[in-house]
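All protein chains of the complex are present and in place, except for one that has been dropped.
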Amino acid sequence: MIEERFPGHPILPYLLVLPSLLVIFVFLIVPFAESVWGSFFVSSFFGSKTVFVGLSNYLELFTSPDYLHSVVVTLLFSSFVVLVGLSASLGIAMLLNQKIGGLGIYQIALVWTYSISPAVAGTIWALLFAPATGLVPWLVSLVAPGYTLNWMTNGPLALFVVSLAATWKMLGYNIVFFLAGLQNIPDELTDAARVDGAGPWLTFRYITLPMLSPTTTFLLFMNMLYAFFQVFGLIDIMTQGGPGDATNLLVYNLYRDAFIHLDSGRANAQSVIIFIVIALAAMLQLRAATRKAVYAR
Amino acid sequence: MKKGIRIGLAALLALTLFGTALAKKVEITWWHAMSGSRLKVVEAIVNEFNETHPNIKLNALYTGKYAETLTKYVAAYRTGTAPNLVQVYEVGTQTMLDSGAIVPVYKIPGMLGQKWDWAQYVIPITNYYSTNGNLWSMPFNSSTAMLYYNKDLFKKAGLDPNKPPRTWKEVEEYGKKLIASGAVKHALSFGWPGWIFEQMFAYHNQLFADHDNGRNGRAQKVLFNGPFGQMVLDTWARLAKEGVFLYGGPEYSANTAFVSGQIAMLIQSTSSLAGIEKGANFKVGTTFLPRFEGYPRGNSVIGGGSLWVTKGQSKEELAAVWEFLKFLAREDTAVQWHKGTGYFPTVNNAVQELLNEGWFSKDQNYLTAFLQILSGRRDTPAATGVRLGPFVQIREIERAAIEKAVSGAATPKQALDEAAAKANQLLAQYNKLH
Partner (left out) sequence: MKKPDRNRRLALLTHLALIALVVVLAFPVYYALVTSTLSFREAYQYPPKLLPGGEFWHNIHEAWVRAKFARLFFNSTVISLSVALVKIILSLLAAFAYTHFRFRGAGLLFALSMITQMLPLPVRILPTYQLMADFHWINTYYALTVPFFASTTGILLFRQFFLTVPRELSDAARVDGAGPMRYFWQILVPLSRTNIAALFVIEFIFMWSQYLWPLIVTNTADMRVVQIGLKMLIASEQIAPEWNVIMAGTVIAMVPPLLVLVLLRKSFAQGIAMQSEK
């Protein structure tokens, strides 16, 4: 399918891809291989002594209640971010997709949260929920006098608050893609459905959603990457994994084991486990994307 | 005449070379974790050192919190770019001892052909960082825990503001009175649960781990889930249930509640004193940690950090580092450090100087911590504090156990047994490696 548009340049293409590949190889692939290799060892903090332990690091992780707890927390957190985030963004995108005036202004006014970093989002929401001084605890104390909403000592609440903050930050991103996806749905299809007497719900279910599926699968994957990895800054600023490990996402646990406990074998094992999860998700997404794309055509 | 000129030129050349040799500065780097107001005091001390030692340039760099500083140090050491001097928290002591990366400070004077009087340092502090009577790292920022209380709230509740509680029983009694009077909703709070838990052990001369608290060979098992530990946690859990005790989070968050008058008693590091007095608009009182009656007496544990010297430096660099360590032991420097941060002065001369100038009578609160460690035992490993390899992780395990017990999610026995199992597993792995 690729046509040779500039014949007679045998070396040039290799030179063109060389810089990217060099970076990818040196900084991504080789370190990852080292992660895999390192996960089979246990070493002292200063690296002076290493012992081969085979799969022992993995076994320890899978039988460790703390690690399994981390898995559960991550699942809860990402499910919230994905489900609430995508539904809300889709709803907002559909609102934006109407033919009304001032669309451009609304668009930018709803998409701009995309430019906020997870760390900034975390800082702002930490302020909102600060136990003795924040706005939300104050509002709550109006409704339930004498009760201090303290997310620093309430695990489930802390998890809820960070999930909310993370979802809020990602709304802009999701809206942009949903809007583009919606605008790509040919009007003829929706018009034809209306002519056939289909109500808004049916149109949504049988035309809009299927036509959006490439966008949806893409966003599912990107939100998953976000919830697994990029929220680190938010967690580090707001809760540092606490209270009592309530917000100890897999990526945060990894950071702690690697850089605070200096336990490199265990940390590398966690890296590999996360990779397997992401790789599976990526492959699923790829398969869904190619299959649905064919279907959509 | 020609001969004279030649001699003159030779002399000039010699002088120039000599001058440049003198002017050539030895540059040394120090990584530390002192932030906020403590950073300012560090900078002042370093500036003064550099000014009074023109042939040395000391670069003091704030490299993040204790954990980050240690991690970066490890990475730098592995690639041969470690700083000459690094500040490591007390829980990193065993790690540093096993690292093979450092020169124990007790050896340094000998290596430089100098002598040094180790007895000038405050003993409970040097005990913490010594092995077999030899000092491995230089004490720098040492603190301990004490009980802060709000004198105004005490008065409001009908309690004598000059008679703070001495035992946990009295803490409970007074706490209930404070709550009943409507002065506060909760009476007591503290953060750093692991550290305070360990304090209780040392304070009552109870061993926290085997092998003499890890000071006589590496610890193999922890002992904190024994009867004493259960008793401590039972008490805390009961106090929490009664509403007397409000858990204050893993670090310093309890301070805000105390300063804003939401709680009347706070167990916290002595290094928080300056900040608390500054932020409080009430009279702050301090006293020793509360005791459990019927148990022996030990001492409160030293917290904070110390300075470690990297191995493999050139003789000039080592000499420069040693000059700085000597500078820190000077009376005026130690006094300056204490006054600016609330950390203990590390040398006895400084303590005496502070007494003489009436510093402690100006504000008695600064004296409390001192009297506590100086009046406690210093001759048993239990009273000196525990030393563990994977200490950081074990502190977190302690925290999780305490949080579980205090919130009622598990009984103290269950929480402690679970924590001990995890800790022992970590110790086994650590010992396998060393």
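In order of appearance the chains are A and B, and numbering begins at 1 in each one.
The definition used in the following text is that contacts are C-beta pairs under 8 Å (C-beta built on N, C-alpha and C of every residue); 3 or more make two chains touch, one makes a residue touch a chain.
All values reported here derive from a predicted model rather than from experimental measurement.
Asker: Taking the complete complex into account, tell me which visible chains touch the one left out.
Answerer: A, B
Asker: In the whole complex, not just what's shown, which of A:Y58, A:Y106 or A:F204 touches the removed chain?
Answerer: Considering the complete complex, A:Y106 is the one touching the chain left out.
Asker: Based on the whole complex, identify which of A:A126, A:L159, A:A193 or A:A246 touches the chain you can't see.
Answerer: A:A126
Asker: On chain A, what residues meet the omitted chain?
Answerer: Per the touch rule, chain A residues meeting the hidden chain are 2-6, 9-10, 12-14, 16-17, 19-21, 23-24, 26-32, 34-35, 38, 92, 95-96, 98, 100, 102, 106-120, 123-128, 130, 132-135, 138, 168, 171, 176-177, 179-181, 183-184, 214-215, 225, 228-230, 232-233, 236-237, 251, 254-255, 258-259, 264, 267-268, 271-272, 274-275, 278-279, 282, 293, 296.
Asker: To test your reading of the contact rule: which positions on chain B touch the chain that is missing from view?
Answerer: 31, 35-36, 61-65, 68, 71-72, 75-76, 78-79, 81, 252, 255-256, 259, 271-272, 275-276, 278-279
Quick note on the criterion: only the chains that are shown with their structure count from here on.
Asker: Where the CA atoms of chain A average out and where those of chain B average out, how many Å apart are those spots?
Answerer: 40
Asker: Going by the contact rule at the top, pick out the chain A residues touching chain B in the complex.
Answerer: Residues of chain A touching chain B: 42-49, 51, 66, 132, 146, 152-153, 240, 242-245, 259-263.
Asker: Please output the residues of chain B touching chain A within their complex, sorted ascending.
Answerer: Residues of chain B touching chain A: 67-68, 70-71, 74, 77-78, 95, 98-101, 185, 247, 249-250, 253, 256-257, 260, 262, 390, 392-393, 399-400, 403-404, 407, 422, 429, 432-434.
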